[in-house]
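One protein chain is absent from this view; the other protein chains keep their places.
First chain written, first letter: the chains are A, B and C, and each begins at residue 1.
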Amino acid sequence: MVEQANTNAKWKEKAFNIIFKADTFWGKFFDAILLVAIFLSVLAVVLESVGRIRLNYGTYFLWAEWIFTGFFLIEYILRIIIVKKPWNYIKSFFGIVDLLSILPSLLAFVFAGAQSLMIIRSLRLLRIFRIFKLTQYLGEATQLSTALMASRKKITLFIATVMILVSIMGAVMYLIEPPESGFTDIPRGIYWSIVTLTTVGYGDIAPITPLGQIVASFIMIMGYGIIAVPTGIVTSEMNRSRFKVDSRSCENCGAKQHGDFAKFCHNCGEKLPPIS
Amino acid sequence: MVEQANTNAKWKEKAFNIIFKADTFWGKFFDAILLVAIFLSVLAVVLESVGRIRLNYGTYFLWAEWIFTGFFLIEYILRIIIVKKPWNYIKSFFGIVDLLSILPSLLAFVFAGAQSLMIIRSLRLLRIFRIFKLTQYLGEATQLSTALMASRKKITLFIATVMILVSIMGAVMYLIEPPESGFTDIPRGIYWSIVTLTTVGYGDIAPITPLGQIVASFIMIMGYGIIAVPTGIVTSEMNRSRFKVDSRSCENCGAKQHGDFAKFCHNCGEKLPPIS
Amino acid sequence: MVEQANTNAKWKEKAFNIIFKADTFWGKFFDAILLVAIFLSVLAVVLESVGRIRLNYGTYFLWAEWIFTGFFLIEYILRIIIVKKPWNYIKSFFGIVDLLSILPSLLAFVFAGAQSLMIIRSLRLLRIFRIFKLTQYLGEATQLSTALMASRKKITLFIATVMILVSIMGAVMYLIEPPESGFTDIPRGIYWSIVTLTTVGYGDIAPITPLGQIVASFIMIMGYGIIAVPTGIVTSEMNRSRFKVDSRSCENCGAKQHGDFAKFCHNCGEKLPPIS
Partner (left out) sequence: MVEQANTNAKWKEKAFNIIFKADTFWGKFFDAILLVAIFLSVLAVVLESVGRIRLNYGTYFLWAEWIFTGFFLIEYILRIIIVKKPWNYIKSFFGIVDLLSILPSLLAFVFAGAQSLMIIRSLRLLRIFRIFKLTQYLGEATQLSTALMASRKKITLFIATVMILVSIMGAVMYLIEPPESGFTDIPRGIYWSIVTLTTVGYGDIAPITPLGQIVASFIMIMGYGIIAVPTGIVTSEMNRSRFKVDSRSCENCGAKQHGDFAKFCHNCGEKLPPIS
């Protein structure tokens, strides 16, 4: 019994190294196969939506869909079995994405067209960063997301203010412009304000009266300045986050702003503590 | 009499804490109720503008409008009564917004459609920052607006230059392009220049002659560089403003704006305290 | 005779102070009158281009045009007479603009519509910075233009590279797309590339084939990165130029990075030299 449990544990550990890690040959091999399968299944979903292709090769796509879903289902169950704390995996970002990648095929029985939601599988492609130079990319991602998280409050404040501005401008344009120019109600006015302020400018709704065009000009020039704000926030945070990473104080003189690479203090020449 | 005045003062103070502050339970409760009412009244204005909804539920919206206006009117009068310096409140940003939130309903008697102006109530939603983590958000807002205020002059100069450029380009395009392409007069040319320089690009007016397209190309590439200027200004100011916020005051003369690296006060030469 | 020359010189100096400077009351008064006249004459040019207005008030505009041109002609001649080195004034930026502001009215005899060029008068409005807080705005302008001048080479290199890229992409799209989508020749393809890369996107020319849309997607995402380059250049130069302005070295210890406001060195407490 003990021996069997041992064998079981060994088998689990081996499977864990292959499926969850990417250090060994077979681990890399499995991840590569998985990524190709994910990519092909996403491609199948995308191509199936094209009317002409669906008409000619519809049954092939149906088969492919079920094969991929079956493969991902087996993989998902395997992951739950071999991981030590299954619940932690299920609750994790990739655990939820893995589950969501299987569900739409089943949903397609009930709602026609639900298989388009299988596009969510593309999120699994993010695993690719695990294979190629994992740590480096994760470092960059951490730096990026740290900068974004640090400016979370500024961005919330900024979006809230923009939403209020956009509502008022949408209502003003609805009052000024005749319905013929597309401003038939305030929600459409707000939609137009967002399209204009973000400088997308489809042109499906556009002011035609002189007064409307004057107000629109003000909004655009305002948008000019407003677009600078998130850029300023992110750039500023990025500079700061780099400094945070770089910063060790000298134990002798207290000087700061030492690069990651520095071994000695730039102010007094004292040896610096290693990076923790 | 004294007792009554006392009771009166107590009542006023209690009401002041509930209506103007958000520290106590009832203060938070009142602010939450108020924000929900503001949000619902803004939503009602937005939805009422949609033709199909107005036809079916028009009378309900009329009732909602009067109930909200009545509620806000009572609240406004209460605020004036209980605040110590009513005139200061009336002249403040929120005082003016509170008044403007009530007026459009009355204006609607005279001008049809004036109730759309009630959208201005959405500005009252800015009070939301008072309830959730007040000080932090205000700190961020202060930092943002400090950066914008500090670059006020640069931005004025920039907008003035852009307005002059845009006028000249609008007139040039009006000379080059035939009226069929939409350049029927100089104001429309200026409107097109703004739409193009801000990279909005509706496409309702677009050059069709080769010469016009060449000039437009120059304008677009110029706009490429010009859009970098406000971003540069704001980013630059933000970096600077962070320095200001981070700095230590001198214990001798109170001067601020010392860099992280500074050991002595730049104003009086006193030794600075270490960075905590 | 000497007395008369003296009177003449005095009269010239007085006129010089009024017309060229803005320190005295009459100097400010003259500049204010001039700016109003310039603004009104520009407004007249803009409004006259609107067909409906020209039909109804055409003769008034004709009169206004001649009165303004006469006024500016007299002013121009006066400036040449009273300035000490007339040729320097004529060759200066404002001298050329002043001359160009008068010419179009005369040109209008030969070429119909040439009066639209009078819009160039709007450049004279830049004098406004002379009246209100002159030095401050000039300081800002100098800082802005120093940053732009310093990044002159980088911007030239950038624009040259963009022009070559845009030519190649325009030719590729002309090969891929059928003429029905608007890509009738390479110049139109280049025009489309510029419209797309600058994110203006009129939509008058847009790819319709799948291959064309894939290539267009690559161009847009590339444009995403490319738009970051001028912003990065200007922001970077602005940070640098601010530091340049702020920089004095301590004569005792050689430390740098002292703010404009600093009186003492942050490193050793020594008194700093004044800003030269």
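To be clear about the criterion, contacts are C-beta pairs under 8 Å (C-beta built on N, C-alpha and C of every residue); 3 or more make two chains touch, one makes a residue touch a chain.
These numbers come from a predicted model, not from an experiment.
Student: Which chains here touch the chain that is missing from view?
Tutor: Output: missing chain touches A, B, C.
Student: Looking at C:72, C:89 or C:174, which makes contact with the chain not pictured?
Tutor: C:174
Student: Touching the left-out chain: which of C:49, C:69 or C:199?
Tutor: Here the residue in touch with the unshown chain is C:199.
Student: Tell me which stretches of chain B touch the chain missing from the display.
Tutor: Residues of chain B in touch with the missing chain: 199-203, 231, 235, 261.
Student: On chain A, what residues meet the omitted chain?
Tutor: Contacting residues on chain A, toward the hidden partner: 42, 45-46, 49-51, 113, 116-117, 119-120, 122-123, 125-126, 128-129, 136-137, 140-141, 143-144, 147, 155, 159, 162, 187-188, 190-191, 194-195, 198-204, 227, 230-231, 233-235, 237-239, 242, 257-259, 261-272.
Student: What chain C residues would touch the chain not displayed?
Tutor: 153-154, 156-158, 160-161, 164, 167-168, 170-171, 174-175, 184-187, 190, 196, 199-203, 206, 210, 213, 216-217, 220-221, 223-225, 227-229, 231-233, 235-236, 239-240, 254-257
We adopt the following convention: only the chains that are shown with their structure count from here on.
Student: Quickly list, by label, the chains bordering both chain A and chain B.
Tutor: C
Student: Looking at A-C or B-C, which pair matches A-B on over half of its contact pairs by residue number?
Tutor: Equivalent chain pair to A-B in A-C or B-C: B-C.
Student: Which is it for copies chain B and chain C: same residues on both faces, with over half shared, or different residues?
Tutor: Because under half of the interface numbers appear in both copies, chain C and chain B meet with different residues.
Student: Considering only C-beta pairs in contact, identify the chain pair with the most of them.
Tutor: Max contact pairs: B-C.
Student: Based only on mean CA positions, could you tell me how far chain B sits from chain C in angstrom?
Tutor: Inter-chain centre distance comes to 29 Å.
Student: Find the geometric centre of each of chain A and chain C from their Cα atoms only, then give the gap between the two centres in Å, rounded to an integer.
Tutor: That gives a centre separation of 41 Å.
Student: Pull out every residue in chain B that's touching 2 or more other chains.
Tutor: 187, 190, 199-203, 227, 231, 233, 235, 239, 261
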